[in-house]
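Have a look at the structure below, then the notes.
Missing here: one protein chain of the complex. Every other protein chain is in place.
Moving on, here comes chain A:
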Amino acid sequence: MAEMSALSRKLIQNMAETLSKQVKHFNKTETECLIRLFNTLLGEKTESKATHGLDRGKFRNILHSTFGLTDDMIMDRVFRTFDKDNDSSLSVKEWIEGLAVFLRGTLDEKIKFCFVVYDLNGDGYISREEMFHMLKNSLIKQLTEEDPDEGIKDLVEIVLKKMDYDHDSRISFSDFSNAVRDENLLLEAFGPCLPDLKSIQAFEQHAFQDTSRT
């Protein structure tokens, strides 16, 4: 067993070495920690890591419990954004690349990330319908007796007015990016999809400290 773990440690170190060169924001030890965490999350099937990855359910669990995201749809979208090859499971590489943006991304990276999350159908635009879909639960208290959808529609129009720079009734990446640069608050305009500072700190502390003990 000790040999095994020594072996795996070696493996992990090698992997960390290569990955940390590919991924910004994490150094080698941090990468190593994240790989360990990844393995822990996968359970004890560490050896077969190449074939298996983190599945949607587990990942959503993490998003919910560790990073405090709540919206099912958004969490789903975050998973898809992490899952670059669209195979419905996260590989170690996807995990680390995703977290790099998720935890420590620059504004540009975050803008890209959020846009992909919000672009539900992946056509490169956030359409009125997509916005409506994402904002439909955003009004806690009904404003008027009238059609509850009215309020949402109105909200969508407000967003469009604010973000649709080229006036084509949909938000392109450049619209989104310009608007966010103009007003950073709009980064998560259609629902929280990034962790807040507190949970980032908590996560990093937990991940990087915890594994360094072993």
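In this section, a contact is a pair of C-beta atoms (placed from the backbone, for glycine too) under 8 Å apart; a residue touches a chain by one contact, two chains touch by 3 or more; residues count from 1.
Just so it is clear, contacts and distances are computed from a predicted model.
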Exercise for the section: One chain of this complex is missing from the view, so tell me which of "Phosphatidylinositol N-acetylglucosaminyltransferase", "ATP synthase subunit delta, mitochondrial", "S1 motif domain-containing protein" or "Armadillo repeat-containing protein 4" is its UniProt name. Expected result: "Armadillo repeat-containing protein 4"
Practice task
Please pick, from A:Val78, A:Val101 or A:Leu135, the residue that touches the omitted chain in the full complex.
Solution key: A:Leu135
Problem - For chain A, residues in touch with the removed chain - result: 135, 137-143, 151, 154-155, 158-159, 161-162, 183, 185-186, 188-192, 196-197
